[in-house]
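Scroll down for the structure; my scribbles are underneath it.
For this depiction, one protein chain was excluded, whereas all remaining protein chains were kept in their positions.
Up next is chain A:
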Amino acid sequence: MAILLIADHDNSTLSDATAKALTAAARIGGPVHVLVAGSGAQPVADAAAALAGVDKVLLADAPAYAHALAEPLAALIVSLAGGYDAILAPATTTGKNVLPRVAALLDTVQVSDVVAVHGPKSFERPIYAGNALQVVEVLSAKIVATIRTTAFEAAGQGGSAPVEAVAAADDPAVSSFVGQEVAASERPELTGARIVVSGGRALGSREKFDEFILPLADAFGGAAGASRAAVDSGYAPNDWQVGQTGKVVAPELYVAVGISGAIQHLAGMKDSKIIVAINKDEEAPIFQVADLGLVGDLFSVLPELTQAVAAARG
């Protein structure tokens, strides 16, 4: 099986998600080529070449790929697809946007959010917000799949793959980039963080979210997340939403504050190693999955906890 893995990056840094998807690719087996499509993305190609288990890096460097627009990127991937049996990408918003387009052009369906590889054409994935797991076998010749990164360890360093330039494909020229608002943050990236502190509707306002959740996240040196209710109400940015239809996280420690524990939220965090729940309702469903529960009012618990954590970490 020759595998083409689509790199996830911002033209300067290769995301950790790619290294995790690489581990899934290795489970399938066969030579793995990584496609870096971007603009001024040589540093990304170099980083991909240094990952253990990469046999070759293909670098398509052109302005059309600067923002990972689905139309030109899918055209490029399809132009290269002939040489591969499987095309994979991490299940980031870029992978989810582009890969189904590729699959349809290759006359196949995509296997979304792969959490385990059972055989070269056999994959496990969650359905119904993770309330069921399904093993599927791909019947078509080519495999197209996105990889849920929380299910795989990142591949290590130590590779020295050659980087080969590949030509840009014809741009369908039906879409153009207008702008991007990406907030820079000092905190670790949500999906890769070791500790995540998430706040829910109970916070009541953006000010309270900032005043109570962020200091606890910072005391832990962790990332901040949110429930859908908190995001919808404008307490936290949309890309902090943890859940079935937001981000999936599996940190060593997940702290859910003022979150009831709806199945859609659990879908995004129930594979965390340790779950702590702080909620004033002792019947809240979140306690059914929490290892450590504290029944109480978050507005009195959090300042004390933040101080204690800061003290413990010195």
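What to note about this one:
Just so we're on the same page, a contact is a pair of C-beta atoms (placed from the backbone, for glycine too) under 8 Å apart; a residue touches a chain by one contact, two chains touch by 3 or more; residues count from 1.
In the analysis below, contacts and distances are computed from a predicted model.
Per its UniProt entry, the chain excluded from the display bears the name "Electron transfer flavoprotein subunit beta", taken from "Phosphoribosylformylglycinamidine synthase subunit PurQ", "Multiple sugar transport system permease protein", "Potassium-transporting ATPase potassium-binding subunit" or "Electron transfer flavoprotein subunit beta".
Only one of A:Ala104, A:Ala154, A:Ala168 or A:Leu214 touches the chain withheld from this view, namely A:Ala104. Contact with the chain that does not appear here is found for just one residue of A:Leu22, A:Val138 or A:Ala202, A:Val138.
Annotation: of A:Ala2, A:Ala165 or A:Leu292, A:Leu292 touches the absent chain (contact as defined above). As for the chain not pictured, it touches chain A at residues 67, 69-71, 74, 92-94, 96-105, 107-113, 122, 126-140, 172, 174-183, 191, 195, 228, 231-232, 237-239, 241, 244-245, 247, 252-253, 263-264, 270, 274-276, 282, 287-295, 301, 304-305, 308-309, 312-313.
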